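Before I ask anything, here is the structure I am working with.
Yeah, one chain of the complex is gone here, protein chain that is, but the others are all in their spots.
The chains carry the letters A and B, assigned in the order they are written, with residues numbered from 1 in each.
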Amino acid sequence: MRRHGSRRSRRPLFVFAASLSLGLSALAAGSARADEAPVKMGFVTFLTGPAAAPFGIPDHNAAELLVDELNAGKVPAPYDKAGLGGAKIEPKFVDESGSAADVVTQYRNLVERDHVDVVVGYVSSGSCLAVTPVAEELKQLTVLDICGTPRIFEEKPRHYVFRVNPHATMDNVAAVKYVLGKFKNLSVYSGINQNYAWGQDSWRDFKQAMKDLDPAATIDKELWPKLFAGEYGAEISTLLTSNAQIIHSSFYDGDLESFVYQAAARGLPQRIPLVLTAGESSLWRFGAKLPDGAIIGARGPHTFFAHESELNTWFRRTYVDRFKEAPIYPAYDFAQSLFGLKTAWEKAQAKKGGARPTNDEVIAAFEGISFPTPSTTVHMALGSGHQGITDTAYGTYKFDKVTSKPTVVDIVRYAAECVNPPAGIDSVAWLEGGMKGAKCE
Amino acid sequence: MIVARALIPGTLAFIAAAALAPALPAWLISLATVAFSNALVVLGLIILWRAGLVPFGQALFYAVGAYAVALIGRYTPVRDAFALIAAGALLACLVAFLVGFLLARYREIFFSMLSLAMSMILYGALVKTETLGSTDGFGVEPPTYLGYAPEGAMQHLVLFWVVLAFGAAAALLVFFYFRSIAGALAVPVRDSEIRLEFLGVSVNRLVHLNLMIAGTLAGIGGALAALAIEHVDPNMAYWTTSGGFVFVTILAGAGTIAGSFIGSFVFELLKSVAYDLLPGTWQIFLGAALLVTILFLPEGLGSLFVRLRRASPQSKGAAP
Partner (left out) sequence: MLTAFAIATDGLVYAAYLFLVAVGLSLIFGVMKILNVTHGSFYAFGAYGAAVAVGMYFDRGLPAAGGFLLMVLVAAAVGLVLGLILERGLLRLFYGKDEIIVVLVTYAAFLILEDVIRLVFGATSYTLYQPLGAAGTLDVGTFVLSGYDILLVALATLVALGASIALKYTRWGHLLTVVIFDRELAAAVGINVSAVYTITFIAGAMLGALGGAAMAPKIAVTLGIGVEVIVLAFAVVAIGGMGSIGGAFVSALIVGECRAAAVHLAPQVELFVVYAVMALVLIFRPQGLFTRAQPRKI
């Protein structure tokens, strides 16, 4: 006969839980006590979940590749010094999946438990926004990687947080310019974007830029499928009944592929050209399945749009050799982040006569610098020198039937100061104000 | 006398935690703060649990509490933690009161699914609200405590103590609630509603009351979590958040007040270890840990379910 609610039956639970807690705390704390020489770097990206395929894997691949090549000193100039100024990089990878609470907890673990020197990463804008104030509070040098929201440096000035990759405003400004270059008097357009911050922000920027540059254009259909919905039959039907001349979409990877396959099967992209602001990431998988004529962006001058340079050739070659596939824009984004950090680090080190710089010295050196990357040159021009800008480019898709390779033709480049807001004004305000201050040729 | 004795281990545990805190590493304190905020939600869950109801939408109140804190901080100069938490609690209580009129009429899986639907509707509304950042959410300003504005490391210590205080107060209140008539009536709600109705008790009103208590507790938990994480986003209202609370509840050997706190803490710790050791495969670790706990902690889980199991033999199943 079991006695109900007897204290005896609960004691084993207490003992178990207590010992488990102690054991786990010890285990958790015992991980990674570093010696001083290497640079401990926390890399945070999506290792699991649906964002792993489009972002996490290329991010992680680029990280592994660059850490190994940098540590071996095999990167071409000006990055030929081993590691960061001679100190080897010791990476620690953390999964970005989970709630905001999980992301913040893992960030605190990296900083307060594992004592990393720098944190690099974060794909989701939500993660970036959650982690930034914590970085400032803990005075931890952090380089945000792929997230696109302009809010990071526009809401508050930041001291410890940097972002080398430009934010997402320039993607859609350049998209509008390219579209208007091809469709001289665009009158109707539609959009299909994922119903979450990224999709909403992209569409908002595209609409506003269109209003600035072609006020006569009207919107026919605005579609908002759920993120990772996967099934777009109803949306495609709606677009088939649309009289739009182009369809804007900020879809990426999985959703983009599903949409394109389903749409192409029903003749939509052949009828109405798609404008895919993040389309580059899927071009290698589309092959002939994406009809020619789609307008493609790469969130920067990456892959097809990258400027020729020894660094670019080296990066592509080593990446393909190691991973048997071409690097897509998230990999380029990561390279930019790491090379920016390296430039700042070594500049601070040179100022100190070769001694290892403190984080504060790296920060001082990081602000406002310019440096080459496999794609282009980055200028840390916004957010008081904490936010980078680059030029960008758009092109039109054409599948080369002879070589069976995807290519992009009719490439148009846009200077950094033309498609990014000038220093001192918020992106949204800049767009609403007619993009005053933009310097285009 | 018996009651006082039953309170001793819990009181000692809270005092010990508060006293040890300054000596513990900062990351552990932050982790524990989040864990104990969630424990309050779990505490609310237990109340409904005893009545045989498993809400899959506690995230609704959690998010309401969290967003109340965040919105007040964003649009007014109010920074006092206690005022913010009170606002979160009140708002969550109000929402529970309103939602309860509908929810209290349902039982079993329909109660669960309807409560899930409510929280997902809030989620959808938050996602559509671009001024609040949609899925990116927005930040929560660091609070002050009755005029005192802690600096640096003290910020987290003070918040931890505040969370502990709320946790202790909630635990005490729930403890006495269980011993009250209203609380005691929860068990018969699960066993046989009809008999209860014949006794003259309005079961729907009882469920409504339980919902309000659980909702308020979840709102306080959400408010505290918002202060701890310093960020709110719609995901706090998503069904996976609710699911997380439910599973911590069961894992903890639910039904015991102590279990809520211990279980939440162990779960957060497990997650941290999983992320740390197995960055790409932490879900296997978590799932395996859950299974192991279920298999080898029959005492902890069993004592609850012997107490609360329905009298009907249907639940015993026809297992071979």
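Criterion: a residue touches a chain if its C-beta (ideal position, glycine included) is under 8 Å from a C-beta of that chain, and two chains touch if they have at least 3 such contacts.
Small disclaimer: the values here were computed from a predicted structure and weren't measured.
A.B. asks: List the shown chains that the missing chain touches in the full complex.
C.D. replies: Checking the complete complex, the chain left out touches A, B.
A.B. asks: Given that one chain is not shown, which residue among A:Arg266, A:His307, A:Lys398 or A:Arg413 touches it?
C.D. replies: If we include the chain that is not displayed, A:Arg266 is the one touching it.
A.B. asks: Looking at A:Trp224, A:Trp314 or A:Phe399, which makes contact with the chain not pictured?
C.D. replies: A:Trp224
A.B. asks: By the contact criterion defined above, which parts of chain A meet the unshown chain? Give residue numbers in ascending order.
C.D. replies: Looking at chain A, the ones touching the missing chain are residues 47-50, 52-54, 56-57, 195, 221-226, 228, 230-231, 233-235, 237-238, 240-241, 253-255, 257-258, 261-262, 265-268, 285, 289.
A.B. asks: Which parts of chain B are in contact with the chain that was left out?
C.D. replies: Considering the whole complex, chain B reaches the absent chain at 54, 102, 105-106, 109-110, 113-114, 116-118, 120-121, 124, 127-128, 192, 194-195, 239-240, 243, 247, 250-251, 280-284, 286-288, 290-291, 294-295, 301, 305, 309, 312-320.
Following the convention adopted for this analysis, only the chains that are shown with their structure count from here on.
A.B. asks: Please work out the Cα centroid separation of chain A and chain B, and write it as a whole number of Å.
C.D. replies: Spacing between the chain centres: roughly 35 Å.
A.B. asks: Please give the residue numbers of chain B that touch chain A in the complex, ascending.
C.D. replies: Within the complex, chain B contacts chain A at residues 25-28, 30-31, 34, 127-128, 130, 133-139, 155, 225, 228-233, 235-236, 240-241, 253, 256, 258-259, 262-263, 265-266, 268-273, 275-277, 279-283, 297, 299-300, 302-303, 306-307.
A.B. asks: Can you list the residues on chain A that touch chain B in the complex?
C.D. replies: 2, 4-6, 9-10, 12-14, 16-17, 20-21, 24-25, 27-29, 31, 47-48, 93-95, 98-102, 104-106, 108-109, 111-113, 125-126, 129-130, 133-134, 137, 149, 151, 155, 195-198, 200, 204, 227
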